[in-house]
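Written out below as structure tokens is the structure these notes cover.
Only one protein chain is missing; all other protein chains are in place.
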Amino acid sequence: MTEAAPVIDGWFTTDSQPALIGRRCPECGTYQFPPTGEWCPNPACLSAVMVDTPLSRRGRVWSYTDAQYKPPPPFVAATEPFEPFAIAAVELRPENIVILGQVASGYGVADLHVGAEVELVIEPIDGSRALVWKWRPCGD
Amino acid sequence: MTEAAPVIDGWFTTDSQPALIGRRCPECGTYQFPPTGEWCPNPACLSAVMVDTPLSRRGRVWSYTDAQYKPPPPFVAATEPFEPFAIAAVELRPENIVILGQVASGYGVADLHVGAEVELVIEPIDGSRALVWKWRPCGD
Amino acid sequence: MTEPVAVIGVGMHPWGKWGRNFVGYGLTAARAALDDAGVAWSDIDFVVGGETVRNGYGGYVAGSTMARALGWNGARVATCYAACASGSAAIEAARTRILAGLCDLALVVGADTTPKGFLAPNAGERWDDPDWLRFRLIGATNPAFFGMYARRRMDLYGADPADFAMVKVKNARHGLHNPNARYRGEVTAEEVAASPVVCDPLRLLDICATSDGAAAVVLSSIDTARRLGRGDVRIRAVSTVTPRFPNTALDLPDIATDSAASVAAPDQGFRPSIASAAYEEAGVGPDDLSLAEVYDLSTALELDWYEDIGLCAPGEAEKLLHAGDTTLGGRIPVNPSGGLACFGEAVPAQAIAQVCEVTWQLRGQAGARQVEGAQVGLTINQGLFGHGSCVILSR
Partner (left out) sequence: MTEPVAVIGVGMHPWGKWGRNFVGYGLTAARAALDDAGVAWSDIDFVVGGETVRNGYGGYVAGSTMARALGWNGARVATCYAACASGSAAIEAARTRILAGLCDLALVVGADTTPKGFLAPNAGERWDDPDWLRFRLIGATNPAFFGMYARRRMDLYGADPADFAMVKVKNARHGLHNPNARYRGEVTAEEVAASPVVCDPLRLLDICATSDGAAAVVLSSIDTARRLGRGDVRIRAVSTVTPRFPNTALDLPDIATDSAASVAAPDQGFRPSIASAAYEEAGVGPDDLSLAEVYDLSTALELDWYEDIGLCAPGEAEKLLHAGDTTLGGRIPVNPSGGLACFGEAVPAQAIAQVCEVTWQLRGQAGARQVEGAQVGLTINQGLFGHGSCVILSR
């Protein structure tokens, strides 16, 4: 059995204090996620360099919903039959960026509201050993 | 084992005098192949009806070539390792239409020249039981 | 203000699931539009297709596919893709060519077939494709985004699912007499509430289906339209703007927004900016509108549009709805066609269909769904990846 590993390389860490890996422009301070662009996304900035940086591990819910029906491929369901899961878009400070993710297993829309605090956790993405980031309500 | 059948429905007959099935406009007499359009392709004609009609079984080579390397999928090779095959574009009269097809097995570019007469035959398309039209040199 | 061009012909293939190829749908719509305009296909000197990415190579080159199916006539050709904004991008290509003096008569066609269920990425593995990744990493379907937008209305403005259902009831009633609509039947608030939740808080009847369908328009200069006796309906503006950095609203299909850490978000968000650009180009404002066709991908999203096109202040859309202002007979009917609620979405056709509806309304040909004395109409929507889509038409 292979070791659990991120489903995608370079988007997040999996240590005890896991974090999304964003990029930051050394010239204007703009953040970026996912860390895939080659240049600063600020149209007034010509920086061709973006530096990897861990993003805030906590944020506040911008909005949320759930998936009561199984999404189509390339989505891979964690269980068969399909079990609904929740999704949250979370605003991080000081990055001032909103990032989408599934909500941690065991939590649903009833545990959320716009403005609620959540924390980043790493969980298996599906039945495989692949890992992904999720948002866990802090229960404020 | 299932009976040999055309790889695609409605494009050709497989009887002893096989022919491509085209369409003909009852209003202006324009032919069409493949028989998939819904309307007459003559821009000056408003006919919304095209009638299936067998096309001439013989024609003259407009041009030809061969495939010395295996084409990529969805092409399925008839043999493994791949054996080169020839391709001919053939002009039919009185339809005044040029139609592409593989050249019958056993024949190659050395058997062809622009203007050479060829005849339609039905052969297996690949290792399967599926059939397709091919052009066989008449040896004029 | 920009010089207007004329809409001299409009046509559709009814929306639904008819089992035909997208080319067949497009041809029906194109021929209907040509008939309506009273011009021959051979006189068209520019043909533009709204691209469909779900119908093989013929869909990628929709403009030339339509030109060929109608019979090659030597016209100039273009194919535009802008996701749900593809139709207005195609209209803009035609309008621009006319305004440049390079085209006399243009035909714009959008046609699509769509599979049942969620819209999904094309086959294959693409770890650098944002649209593929949102399904693979998160399972975030289109309705999931609609659900998040709807939830914000609830948590920020106190909206209730019953408000959303009321949009469906209204649009279903509007579409009752639309011969091109796929769904023609009353829907009650109870039926919406009894339908299963798809993406909380939205239920099945809150979310538009996907459909097969096609729409086409024939455009010309005002001079040509006058010569043909068809100068009644004019396109006054087309807005195909992109966002301004930083775009801080999470837009379908993105996994993240821009960061506003270094540059403050613009005063106006992306959706309102789409309409603003069109109003500016047309020299009119929200108060001048007689009707609007907005993209009700979900019932709640229709309410967002009320605010984004300036019919009311943010948070006031439910009030407008309850007052009956946006119902046929009200102050500013929204989606008199029945909207996507009654059509289901056919991506490259829908924005063109919106323009067809406004044209019929401005001509007074909308039958039982006619907005009395319609003078100015607006169509709006937004395509994936920052595509604004807004057309303003007037008599």
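Order of writing sets the chain letters: A, B and C. Residues in each chain are counted from 1.
What we mean here is this: a residue touches a chain if its C-beta (ideal position, glycine included) is under 8 Å from a C-beta of that chain, and two chains touch if they have at least 3 such contacts.
Quantities reported herein were computed from a predicted structural model and do not represent experimental measurements.
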| item | value |
| --- | --- |
| Residue among A:Val7, A:Leu20 or A:Cys40 touching the omitted chain | A:Cys40 |
| Candidates C:Pro243, C:Gly339 or C:Gly377 - the one touching the absent chain | C:Pro243 |
| For subunit B, the residues touching the chain missing from this view | 7-8, 25, 28-34, 36, 41-45, 62-69, 71-76, 85-87, 89, 94-102, 109, 113-115, 125, 132 |
| Missing-chain contacts mapped onto subunit C | 2, 21, 47, 51, 53, 55-58, 60-61, 63-65, 67-68, 71-83, 89, 92-93, 96-97, 99-102, 121-124, 126, 128-132, 239-247, 253, 258, 273, 383-387 |
| Absent-chain interface as seen on subunit A, which is shown | 36-46 |
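Rule of thumb we're sticking to: only the chains that are shown with their structure count from here on.
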| item | value |
| --- | --- |
| Distance from the mean Cα position of subunit C to that of subunit B, given in whole angstrom | 42 |
| Subunit A and subunit B, separation of their C-alpha mean positions in angstrom | 54 |
| Residues of subunit C touching at least two other chains | none |
